[in-house]
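With one protein chain withheld, the remaining protein chains of the complex are depicted in position.
Showing chain A:
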Amino acid sequence: SWSLFFLVSVVWVVLVCLLFCSRLLSVGAAPICTNAQAGCHALSLANLFDRVIQHSARMHGISNDLHSEFEQYFLPSKNQIGRVSRNCHTSTIFTPNGKENAQRMARQELTEVILKLLVAWRDPLWHFHQSIAHHHDFNNFSANKALEMSDMVHELRKGVEKVAEKMQMMGIISNSVSSLASPEALLPSDSAEWRLMKDYDLLYCFRRDSNKVQNYLKILKCRIVPEHGC
C-alpha cells in the first residue's frame, strides 16, 4: 500500500505541475497585438506607458541604492570637489534640462532621446556589473543589483520600442522613429569613452540618466494619454 500511495502522490504532483505550467504558458503565449487582431489582448497605450514608467522607476531606484552604497564606501564626504572627473559619455546626447525645454520638445524627439539614452547604457552597465562582481569590496547583494540594473535597461528599451510602435500605429508620431531599429547607428563614435570612466562615475551618470528617462516618459504619457495619474 505504501508504493501505491507514493505512486498516486507522484501522479498528482505531476498533474498539478502540468496544470500550473499550462496556465503560465497560456498567459505568456498571448501575443501583443499590433493591428488589433482578433484573439489577442490589445494593451492600451496608457497601459503600456504605465508599465514602462513603472519599470523605469524601479530601474532608477536600484541605481539610487547602488549609488548610496558607493558613497558610503568610497566617498565619506559628499562635497568633494571634482567628484565627477569626467563628463558622462551620454553628455553628447542632447537632453532637455528643464520643464519648458522638455515640453517644447516634440514627442518623437523625446522618444528618440529616451531610446538613445537606453541604448547608450547597455554595454557600460554590463561591464559595470562585471567589475562589481569581481570586486572584493562588494557583497553579492550589490552584484545582483548591478546585474538586475543591466537587464532592466535592456527590457526597458524593448518596452519603449513597443510604445513607439504603438504610437506610430496610432499616428501620434511619424515613422521616422523606425530608424531606431538599428541601435548601433545611434552610438557616438567615441563610444569607448565610457570605458575610461571609473565605476563610481558610471554609476553617478547612470543614476542621473535613469531619472531623465523616467521623467521624459512621464511627460510623454501626460502629454499623449493624460487620463490617469496626471
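To be clear about the criterion, a residue touches a chain if its C-beta (ideal position, glycine included) is under 8 Å from a C-beta of that chain, and two chains touch if they have at least 3 such contacts; residues count from 1.
Please note the rule applied: contacts and distances are computed from a predicted model.
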Options "Pyruvate dehydrogenase E1 component subunit alpha", "Prolactin receptor", "Auxin-responsive protein" or "Glucosidase 2 subunit beta": UniProt name of the undisplayed chain: "Prolactin receptor"
Touch criterion as defined above, residue of A:Ser44, A:Gln103 or A:Ser174 at the omitted chain: A:Gln103
Candidate in contact with the missing chain, chosen from A:His55, A:Arg157 or A:Lys212: A:Lys212
Contacting the left-out chain in the complete assembly, out of A:Asn47, A:Asn64, A:Asn144 or A:Gln168: A:Asn64
Where the missing chain touches chain A, by residue: 57, 60, 64, 78-81, 83-84, 87, 91, 95, 97-100, 102-103, 208, 211-212, 214-215, 218-223, 226, 229-230
